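Inspection log for the structure reproduced underneath, given as structure tokens.
One protein chain is absent from this view; the other protein chains keep their places.
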Amino acid sequence: MSLAIIINGLVVGCIYSLIALGFSMIFKASGLTNFAHGESVTIGALLGFTVLKVTGLPFGLSLVLVFILSGLLGILIEKLAYRPIRVKNAPEINGVISSVGMILILANGAMLVWGAEPLAYPASIGGSLFQILGMTVSSYSLWILAITALLMVVLQVFLNRTMLGKSMRAVADSMLLARLTGIKVDRIISLTFGLGAAFGGVAGVLFAPIYYASFDIGVIGLKSFAAAILGGYGNMAGAVTGGLLLGVVEAVGSTTISSVYKDAIAYGILIMILLLKPSGLFGHEVGRRA
Amino acid sequence: MIAAVLVATLVQSRFIISLLNYSLVYVILALGLQLIVGVTGQLSLGHAAFYGIGAYASAIATTRFGMPWVVGILLAMAFATLGSLLMSLTVRTRGIYFAVATLAFGIIIHLVFVNWVPVTRGTMGILGLERRLWGQWRIDSPQGYFLFLAFVVCAVYVFLARLTDSRFGRALKAIRENELAAQSIGIDVTRYKIKSILIGGATAGLAGSMMAHLTRMVTPEPFGWWKSIVLLIMIVAGGLGSMPGAAVGAFVLTLLSEYFRGYAEYSMLAYGLIIVFFMIYLPEGLAGLWHIIIQKVRWGGRRAVW
Partner (left out) sequence: MAILEAAGVSKSFGGLMVLRGVSLTLHEGELRGLIGPNGAGKTTFFNILTGVLSADSGRINFDGQDIGSYPIHQRARRGLIRTFQIPQPFSGMTVLESTMTGTHMYYRAEVWSSVLRTRKEREEEEEARAKAKEILRFVGLADRENALCANLPVGEQRLLELARALAAQPRLLLLDEPTAGLRASEKEALKEVLLEVNKKTTILLVEHDMRVVMSLCSRISVLSYGELIAEGTPEEIQRDPKVIQAYLGEGAIAT
């Protein structure tokens, strides 16, 4: 099997990682598994399409703009759909069901706005192909790898160095303690939703050129969730490793086993992990919060 | 049942009857899912898979092997139960993990429907299903089909309502309310969860056969994961845990969405809004609303505790 397949896997893996990060972040902060998180990818990809087309901004700037817009949308959605349930101390299942409803709202809302047809990003973004170490690689793949790496570094710095980031970590560690130390927990949770959605949105913009943008690409969220579990749910480094690993396994699996069942491979892995080692491959203790 | 006979004789409009037929199939689906999600508390997002398995089993048995529909129904239920048995491996996972595992399971099964062309004929689907119940006995008129469906729905309803209101049902509810406490009084939690999933799956298989022979064709399209979610919405709107709620929720929502078929793009959006709305403002669903009203009436509006 060639190295190119692995590189391809890593590229898709980067996308998974970015989305998986959002899942883990949101879960850690609020205890909610946001099923609709995949839709931030959809919205991001479609927003990116519009931004590129309408403003003609360069790709990099569009990325930043989508990051911000998705983030704001994430915050808004948290306020409208999740907070009212969370503050009522309703059973855990209610929040999850609400997020399932959000999938329909976001995906079908997107369809009404952008239509049902897949939208292709300008071909120029795909970048040029070139040879390295005897493989053909697109420059865009390298961009994805680079941008993902950059985002990871920024996230690390943000979480470890800034006041806001530290508050987020505090809330994730213990909501109660954070509240006692005077952190505005609700605001932090809301921001975490925003940050997660922003990462999802960027993932969408990065993903669209190698796929397409459409109202129904949000299912990628479920695979990314698989990635988050694979690496240990709620664990940032785990989300990234899980994403990359899933990308590679899927790429290798679809060339060696079956390409029509490519998705089935990812979901099969998900079920296996949930059954055999729900704490993730490298995980010790994760899972439900008290 | 009497109401059903009346409806069948009075309503002549094919459109309305077929609308009712659709709705009744969804009532069966929702009732089965209610047992798993509402009564046992296991958030299954894979219900459409068993619906599909039932539809295909019945379609293949009757078209390819020329079996009568009754056999198709039995096979539909049998295969759906087998499929559920496979899915019930996931009962070892808890809470949200169970939801995710069943969602993934449903997607895999759907992929099989689409890609296992020799058996399912892929997206072309299986066409020309007959309604030959047994021997030369057929149900061809929409009214006849309606009566038959109404009978099946009643049977399923009585079955599940009685089951819920019994020692068995109490064990399921105990699991929903508190697994640890349930175990501590000797309830074998795993076994009951599996049974509940098998029974729910079998009813979904039955519904699959009903839908297949109603539309006389089977394609993979209606059995995707979003269908599982739509079913979930129906029971949430009706009220989690309530069998009458599930029936009403499914009936009303299907009627509405079929009636407003012209606005299909909006129906999913509306479903989404409904579920979020209910979770925020009325987590007990229509059944909860009903209780409030009853209480208000009974207590002259003095107390509304329930």
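First chain written, first letter: the chains are A and B, and each begins at residue 1.
What we mean here is this: contacts are C-beta pairs under 8 Å (C-beta built on N, C-alpha and C of every residue); 3 or more make two chains touch, one makes a residue touch a chain.
From a predicted model like this one, the values you see are computed outputs, not experimental measurements.
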Chains in view that the hidden chain touches are B
Residue among B:L163, B:A204, B:V218 or B:I280 touching the omitted chain: B:L163
Which of B:K173, B:K193 or B:H213 contacts the chain that the document leaves out: B:K173
Among B:G241, B:G272 or B:G285, which residue is in touch with the absent chain? B:G241
Can you name the residues of chain B that touch the chain not displayed here? 158-159, 162-163, 166-171, 173-174, 176-178, 180-189, 195, 199, 241, 305-306
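The rule is simple: only the chains that are shown with their structure count from here on.
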Per the centroid of Cα atoms for each chain, what is the distance between chain A and chain B, given in Å? 32
Name, in rising order, each residue of chain A that touches chain B in their complex. 33, 35, 81, 84-85, 90, 92-98, 100-109, 111-112, 116, 219, 222, 225-226, 229, 260-261, 263-264, 267-268, 270-271, 274-275, 278, 288
Quick check on the complex: what are the chain B residues that touch chain A? 41, 43, 45, 89-90, 92-97, 99-101, 103-105, 107-108, 111-112, 115, 225-226, 229, 232-233, 236, 265-266, 268-269, 271-276, 279-280, 283
